[in-house]
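Of the protein chains in this complex, one is absent; all others appear in place.
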Amino acid sequence: MFFRMIFGTLIRQWKKMLMIAFTIALGASLATAMLSVMLDVGDKVNQELKTYGANITVVPKENSVLNSLYEVEDGGSTGAYLREDELGKIKTIFWAFNIVDYAPFVNTKAKLDDGTEITAVGTWFNHHMELPTGEQLDAGITSLRSWWEVTDGKWIDEQSIENRNVAMVGSALAEKLGVRMCDEIHLTGSVSDLTVKVAGIIDAGGDEDNKIFMPLDTAQTLSGLDGKVDSVEVSALTTPDNELAVKAAKDPKSLTIAQYELWYCTAYASSICYQIQEVMTDAVASPVRQVADSEGAILEKTQLLMVLITILSLIGAALGICNLVTASVMERSAEMGLMKAIGAQNSSVSGLVLTEIIITAVFGGIAGFFAGYGFAQIIGHTVFGSAINMRPAVIPIVAVLVLIVTLAGCIPAIRMLLRLSPCEVLHGK
Amino acid sequence: MSLLELKNIYKIYGDLHALDDVNLKVEKGEWLSIMGPSGSGKSTMMNIIGCMDKPSKGEVLLDGVDIAKESAKNLTMIRRDKIGLIFQQFHLVSYLTAIENVMLAQYYHSVPDEKEALEALDRVGLADRAKHLPSQLSGGEQQRVCVARALINYPEIILADEPTGNLDDANEKIVVDLFHKLHNEGTTLIVVTHDPEVAEVAQRTVYLRNGRLHKETINQHFTGEIKFDNEVSV
Partner (left out) sequence: MNKRKMFFRMITASLLRRRSRMIVALLSIAIGATILSGLVTIYYDVPRQMGAQFRNYGANMIFTPTDGSFTSADISQGKNCIDQKDIIGVTPYRYESLRMREQPVMAAGTDMAEAKLTSPYWSVEGEYPSAEGQILLGATLSEQFRLGTGDKVEIGFTPSADDNDETVVDSTKEFTVSGILETGGPEEDYVYMILSDLEELTGVSGKIDLAELSISAKSDKLKTYADKINSSVPTIRASLVKRVTESETTVLTKLQALVLLVTVVVLALTMICVATTMTAVVAERRREIGLRKAIGASNSSIIKEFMGEGMLLGAVGGIIGSVLGYIFAQQVSINVFSSSISFMPLLVPITILVSVAVTGISCLLPIRSAASIEPALVLKGE
């Protein structure tokens, strides 16, 4: 009989129940959408921040002290280099998945025919790699220097060019030399000379405008540095630093084993640097503060912002559901009074109301969950152009939230129902 | 010309003839009771007279105007000008005080006048409870507020639907006494009831059964004076 009454209500009062279910669904979808977006916003914004370029640089150990000075003073040939054949290993570290992009650089001085000395940089443009894990990666400055503007011609596509004697010229240099796309430049390096064809002009808005960029092996040939690179720039998704990370960055050995594990297994810039040093011979990897720090700050702020907005909308959704449940249960006071008049106990009246509402809430909640998932995907695709990853934690949170809120919404109404005296209700007060 | 004249009224819901060829005349100043068992068509008739419903067929002449042909909007206007309604459930607006409930009728009719509303409450003996909310009034008092509200706009007809249905004997007497007073002042009264005691104090009683006027009695002893008691008989 109990269930018959409940189904009676659900079916015959379907309009009202539908409205309650609808509101619960709205609340649940809001909660689902906001929670999913909130939990995923870190990764998404992190991806976006990659446009700022590398946040880790790797240089040879002996060289890390002298590198810049020598470059300033005499143009290049120092003793220490990183090994080109080890570059692939960067993508095999514990946090390999977080390494989104990287590019090696080899700097060399070259003379033009008129005797002017210019800096030639060998690097990857869109170097294709087959990783031991079976993954594939296109890495290089085409993506790492996303803010560079190619004003004439286009980026060198390493996969399609046959002749590797191509180069991209910085805009300032190009202006000085008066070269344009398809022009040829003859360069004399320290060991050999070659003629490169200009594939494009780069407007970088910085020092790079005075340099010439060419594929890694071309520059190596020019300078006789086969298989060697000066430095590597790595762009990695990192977690903002906390105290532990700061402590570890100074000296990983100062950590306890538990701390070390935690640090090693968290994508801090410092732990990724540490792991890169583990796989590359005689390398020093250090975070680029300008990028790493700012990323950390922005990520943190964005996440906090989303958390607060989520809390506000959750409160909004909760109060909305509460309100409607209260309003609609109160509306049925006459019916409840009648039931009490014909002998229903307080407990059975409240049981009936609660069961009805909960059944409605379950349906509403499920519908809302899927709607919210949809909203999250719309947000993901519109803003970031990629799907929002649904965290499994969202489901229990939303479920518990909907139940608690619905029950909380019933409380004032049920208290009122219990206070009802049947005769008052039936006399139309 | 009669104040109200029902000519061959039919009200048909599907197969059910709620009213079936009803003819009735009510003169100005008359006190009429409509009696009948449940389902006899009393309420339907009261709704039609009260301009809240229209007959399926026939003419309802109120002051010579056929209200059966009027639009819903005009019906509302006619109702507020000519009809004062009294309900079994009182139907006072719960959040308005007694006097505000009376003024509500003035408000819809023309202009609210607190002094006049207070006079109306005084007539039903509730001047001292004017500022009370319905929940603070007894059933009888609520019904008297309802009466005050019905008569505030000097309607042609006061139409009461089971006015004593929810009242105890003492309050019933007060309300019936009020009707006497109104009648003596010349108000036309139509009281729908199934309580013979209430019906029989009227000048004339019509009996409905299965949607038809079945019988009509004239109260021979009607004097127009207040002499309500349990011994009144036909």
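Lettered A and B in written order, each chain numbered from 1.
Heads up, the rule we're going with is that contacts are C-beta pairs under 8 Å (C-beta built on N, C-alpha and C of every residue); 3 or more make two chains touch, one makes a residue touch a chain.
Note that the coordinates shown come from a computational prediction; the quantities given were computed from them, not determined experimentally.
Chemist: Specify the residue from the set A:131, A:191 or A:308 that touches the hidden chain.
Modeler: The single option touching the absent chain is A:308.
Chemist: Sort through A:196, A:272 or A:291 and give me the one touching the missing partner chain.
Modeler: A:291
Chemist: Can you work out which residue in A:80, A:319 or A:344 touches the chain that's missing from view?
Modeler: Among A:80, A:319 or A:344, only A:319 touches the chain that is not shown.
Chemist: Of the residues listed, A:17, A:41, A:216 or A:361, which one is in contact with the missing chain?
Modeler: Looking across A:17, A:41, A:216 or A:361, the contact with the absent chain belongs to A:41.
Chemist: Which residue numbers on chain A touch the omitted chain?
Modeler: Touch set of chain A with respect to the missing chain: 19, 22-23, 26-27, 29-30, 33-34, 37, 41, 45, 48-49, 51-53, 56-57, 64-66, 68-69, 72-73, 145-149, 203-206, 286-294, 297-298, 301-302, 304-306, 308-309, 312-313, 315-317, 319-321, 323-324, 326-328, 330-331, 375, 378-379, 382-384.
Chemist: So that we can see where the missing chain sits, which residues of chain B does it touch?
Modeler: 43, 47, 50, 52-53, 73, 76-77, 79-81, 85, 87, 89, 91, 93-97, 100, 103-109, 111-114, 133, 149, 153
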